[in-house]
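Below is one structure, written out as C-alpha cells; the observations come after it.
Complex shown without one protein chain; remaining protein chains in place.
Right, subunit A next:
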Amino acid sequence: MSALRILVPVKRVIDYAASSSSIALISHSKRKQQSNTPCFTGQTPRQQSPNGRRNGGVKHSMNPFDELSIEESVRIREKKSYPHGVSDIIAFTCGPPKSADILRTAMAMGADRSIHVETKDGDEIEPLSVAKLLRAVVDKEKVDLVVLGKQSIDDDAGQTGQMLAGLLGWAQATQASKVSFEGDGKGVVVEKEVDGGSETTRSNLPMVVTADLRLNEPRYASLPNIMKAKKKKIEKITAEELGVDLGKRLKTLKVIEPPPRQGGGKVEDVDGMISKLKELGAI
C-alpha cells in the first residue's frame, strides 16, 4: 500500500458573516442591471451600483465547510491516522482569478500544492461541472481520498461530493463528523450526521467524504506558514484541458429578496407574551 493522496476542493464565497443587507444589496443591484447572470457573487462592477453605493467590496473568504476539509486532511497527515501516511494534499478550486487567495490560505493551513481552474468573474459553475472537473483531476493526480465541504454557503446546493462519488463509482460518506482509518489502510470508518442523530458506516478506499461543521476546529494559518505558502505551487489548468464542458443546465431567471418579516414589537412581561400568543392563535 502506498501513502494517501488527498484532494481538497475549496470555494471562494461571500464571507459567512456578511450581513444579509449587503447580500440583499448585491441582489438588488444585479436586478437593476437586468443582468443575465443573476447569481450575484459580489463582483458587481462598482460604477453600476445604485445610488452610487459601492457593493463590489463585500468580503469573500473560503467556504467554512472547506476549511474543515483542509484541516481534516492536514490532521490525517499530522496524526498519522492513515497507516501508510499522506504523500500529497492538493487543494483545488474552480473560480475567478481572486480565488487564488483561498488556495494560498489552504496551503498556509497545510496543503502541499494547488490546482486552479480559472473562470471569468461572475461565472457560476454548477456542481455537476465541478464534479466532472474533480473527476478529471482525481484521474490525473491518482487521488485516493477527496474531502469536500458538505455544502457551499452561497448556493447551498450540497451536491458536489455526492456527484463526484457517483461519477467515479467510489464510496461516499456525507456530513462526516468523525473520520478514522482501519489498521490495514483500506477501511475508512466515518461517523455521519443524519436526521435524528448520527450513523456510522465503513467504506473502502478510494472514497469521497464531505465535512460537517462538527468534524474539527480549523486552525488559523500562522504568519510563517503564510509566508511558506507563497512558495508553494498553484498550477493553472483550463476546463478544456481537463476535457470538461462548463455549460450550464440551469438558468437563473431571477433572484429576489425574501419577503421581509416585520418584527411585531415587544411585550412587557410574561402575561403580555401569553395573551399575544393567544391573540395570534399560536397556543
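Keep in mind that, in the parts below, contacts are C-beta pairs under 8 Å (C-beta built on N, C-alpha and C of every residue); 3 or more make two chains touch, one makes a residue touch a chain; residues count from 1.
Criterion: contacts and distances are computed from a predicted model.
A.B. asks: Match the chain absent from this complex view to the correct UniProt protein name in "NADH dehydrogenase subunit 4L", "Probable electron transfer flavoprotein subunit alpha", "Interferon-induced protein 44" or "Erythrocruorin".
C.D. replies: The chain we cannot see is recorded in UniProt as "Probable electron transfer flavoprotein subunit alpha".
A.B. asks: Which candidate, A:Ser2, A:Ser87, A:Asn204 or A:Thr238, sits in contact with the chain we can't see?
C.D. replies: Checking each option in A:Ser2, A:Ser87, A:Asn204 or A:Thr238, the one touching the absent chain turns out to be A:Asn204.
A.B. asks: Thinking of the whole complex, not just what is shown, which of A:Gly57, A:Gly183, A:Pro224 or A:Pro258 touches the missing chain?
C.D. replies: Spelled out, the listed residue whose C-beta touches the missing chain is A:Pro258.
A.B. asks: Have a look at A:Val74, A:Ile115, A:Leu164 or A:Ala239 and name the one touching the chain we're not showing.
C.D. replies: For the chain that is not drawn, the touching residue is A:Leu164.
A.B. asks: State which residues belonging to subunit A touch the missing partner chain.
C.D. replies: 14, 16, 19-20, 23-24, 27, 38-40, 126-128, 131, 150-151, 153-167, 170-175, 177, 189, 192-204, 207, 212-214, 248-258, 261, 263-267, 269-274, 276-277, 280-283
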